[in-house]
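Omission of a single protein chain aside, the complex is shown with its protein chains in their original locations.
Read from first to last, the chains carry the letters A and B; within each, the first residue is number 1.
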Amino acid sequence: MINRQLIFILIALSVAVPLVIRLGLPNYVTSEVMQVYEEIDQLDSDSVVMISFDHEASSLPEVKPMAVAILRHCFSKNLKVIGFALLAEGTAIGDQILREVAAEHNKVYGKDYVFLGFRPQYQAAILGMGEDIKRVFPQDYKNISLDQIPMMEGIKNYQDISLIISVADGDMPAYWVDYAVSRYHKKVSAAVTAVMATSFYPFLASGQIVGLLGGLKGAAEYEILIEKPGIGQRGMDAQSVSHLMIILLVILGNMGYFLRRRFTG
Amino acid sequence: MQRAIPITVCFVFGFFMLLQFFVPHKLSVLAYENVLDWMQIIFVFTLLVGAASYIRLNTKKVVQTQAGWGYNLVALAGLSLMVILGFWKGTGENTPFLWMFNNLQAPMQATMFSLLAFFVASAAYRGFRARSWEATLLLLTATVVMLGRVPLGNLISHWVPDTANWILSVPSMAAKRGLYIGIGLGTISTSLRIILGIERTYLGRR
Partner (left out) sequence: MQIGTLIAAFLTLCIFSFLYKDNPFYKFAEHLLVGMSVGYILVIAFNTTVTPKLINPIFQEGKIVYIIPGILGLFMFARFLPKYVWLSRISIALIIGAGAGVAIPATIQAKILAQMQATMIDFATVDGIIIFVAVATTLAYFFFSKEHKGWFGATARVGTWFLMIFFGATFGYTIMSRISLLIGRMQFLLGDFLHVIK
């Protein structure tokens, strides 16, 4: 048996070494990521996109690259962005990511984008925005009344929104499907941590969500599409080597198991 | 009365929200929007109650100098600092609250979850055995998906990512769909039981 600490060292090295010595393995784009890209790309400028930061800080290394890549695409297409969070820690993260990416594209707060803050009770928040966004969020994260924000003029509910994107580390996109897609027939895309990705393929196949980004790999694919290499692509070498390391460990474990079984009966 | 009131409230609000879906009248929409508002307001108090309970528990341990009370003091200090900074200087751009979140809370939380990378690798080595046909199927699928979703898989052969994509969008997707349909049926029956007052576990034992 390999010592537990040795396994930990092997995993640490398989992640660290490829980050220092780049292998430059070529990545490829999957159809589900392409769907999100195409959906955003075909929107007219000034269309409004909603981004819901439905995650905690624990998944930051996965969700931030996805959110950054999507926002870069949105702002480069001159789309208007409304950000908010349905989980508390997504508030500070969403606010910062929006500000950072907006600054890269010289976008102005209140004119090109807004951040509305946090709202608990996802069912009520999602359903409420289908009727009246200003009722759910009377003011933004800076405590400015939505009536005083120029970008929010003429935006009442989902009818004025072109696409909703849930950046999540849990099953929040499923609730977006339950309440925003089913009741208000709104287009929803999902950018979720890899651990959650397999849960959303049924919604993808049934057309209830438009496209899916799954974790750091999804971010890396999106970075290829927008031709802006970022954290996602930089991490793919380490991802490949560490996966290989775990597969080798599983093979070794099974070899030991079968040899033991053969010799001890 | 102590049980009758909550059961009645549950029935009235549950039945109204269900009925409202089929009756989109102006008045019903107005009441519906109010109920949605109320849900958000009441729910936020559950978060506050959770925080109050955490403060109470830690304070008790510190006051009674129970084993490890120093750590409880650290927890209370962290909590107090965030609350003071948040209410005093705000939570937005360039605030000490956000600085604390970025440099203390977020790195610690992300690291806590990254520990799982080591444990999941160790668990895979020790427990991932092809003991039966089902276990072999699970092991093979995991291996193909792990290889197929990273650039390395594509480098080996385009069949690796193609197979991984097929697994995800056909058999794996279909099994999850079966689970969703089951969950859906379960959700409906449980919701009906709650509204009709048959399911009362949320009321507690007494």
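We adopt the following convention: contacts are C-beta pairs under 8 Å (C-beta built on N, C-alpha and C of every residue); 3 or more make two chains touch, one makes a residue touch a chain.
Nothing here was measured: the structure is a model prediction, and the numbers come from that model.
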| For the unseen chain, which displayed partners does it touch in the full complex? | A, B
| remark: In the full complex, chain B touches the hidden chain through residues 2-3, 5-7, 9-22, 34-35, 37-56, 58, 68, 71-72, 74-83, 86-87, 90-91, 97, 99-105, 107-118, 120-121, 124, 133-135, 137-146, 149-150, 166-168, 170-185, 187-188, 190-192, 194-195, 202-204, 206
| If the missing chain were put back, which residues of chain A would it touch? | 5, 8, 11-12, 15-16, 19-20, 58-62, 88-89, 91-92, 117-121, 123-124, 127, 137-139, 141, 143, 174, 177-179, 181-183, 193-199, 202, 205-208, 214-217, 231, 234-235, 238-239, 242-243, 246
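Note that only the chains that are shown with their structure count from here on.
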| request: Take the average of all CA coordinates in chain A, do the same for chain B, and state the distance between these two points in whole angstrom. | output: 16
| Given the complex with chain B, which residues does chain A contribute to the contact? | 1-2, 4, 7-8, 10-12, 15, 25-28, 30-31, 56-61, 88-89, 91-93, 95-96, 99, 119-121, 123-125, 127-128, 131-132, 135-136, 141-142, 183, 194, 198-199, 201-202, 204-205, 214, 217, 236-237, 239-247, 249-250, 252-254, 257
| remark: Interface with chain A, chain B side, in the complex: residues 21, 29, 32-33, 35-37, 39-40, 43-44, 47, 91-93, 98, 101-102, 105-106, 109-110, 112-114, 117-118, 121-122, 124-126, 128-130, 139, 143, 146-147, 149-152, 154-155, 161, 165, 168-169, 172-174, 176-177, 180
